[in-house]
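Report on the following structure.
Only one protein chain is missing from this complex, and each of the others stays in its spot.
For chain A:
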């Protein structure tokens, strides 16, 4: 019988420094995954935590990690050729197939862009499959900006609004992402989807703002982040009402998400 709790060793191929506190780790991996599924990443003798895929390529996956606790501190101490332990992929992903042929709105805050990056790249690489892509992404300040190269790339093909919470900078407006949602021409869309990932408060406010601007509830998708010790529906940490975020999420349609309460 397969032991689902047993992690496998994977080689780190490359470490990309995004900001002072956020690095992207490229890890050798060659089995199928769906866009923003997550893995339980671990370092022996330190611990384990769920991290979403932020990039995919032939023979590798990328995880963009913020240095924020014991495990992530440990991971930041690793470099190319070191070993990262992983098990997964777990959870669902945004329903990308359903996004195709329609207008797509992506709203993210901070590291929330990480799980949406694979999806943005999918539409960047195949511009014909979406009618339009609107991307609003916000960071705290210039030092917190992630994926600068990709932001520049996306600006060429997508309608983009980049913003910083409390400062202006070349290419960035000042303000929160929620202030710019009114720029999205929901009324002109025949059919569309909205994907939102960021801190919980930001996701709630962004969804509210979309609704206020004429978006329908069932067109909005959000992704939850919870403490997890297993990722496979046993440890109980991520349960909300009768829903397990690891099994039934982390991506939820807003019609479901709005009824979940912790």
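Basically, a contact is a pair of C-beta atoms (placed from the backbone, for glycine too) under 8 Å apart; a residue touches a chain by one contact, two chains touch by 3 or more; residues count from 1.
Convention: contacts and distances are computed from a predicted model.
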For the chain that is missing from this picture, which UniProt protein name fits: "(Fe-S)-binding protein", "Hydrogenase formation protein HypD", "Gluconate 2-dehydrogenase subunit 3 family protein" or "Anaerobic sulfite reductase subunit AsrA"? "Anaerobic sulfite reductase subunit AsrA"
Sole contact to the chain not displayed, among A:70, A:126 or A:182: A:70
Identify the residues of chain A touching the omitted chain, counting contacts across the whole complex. 1-9, 42, 44-49, 68-72, 85, 200, 225-227, 229-230, 232-237, 239, 241-242, 244, 246-247, 259, 261-262
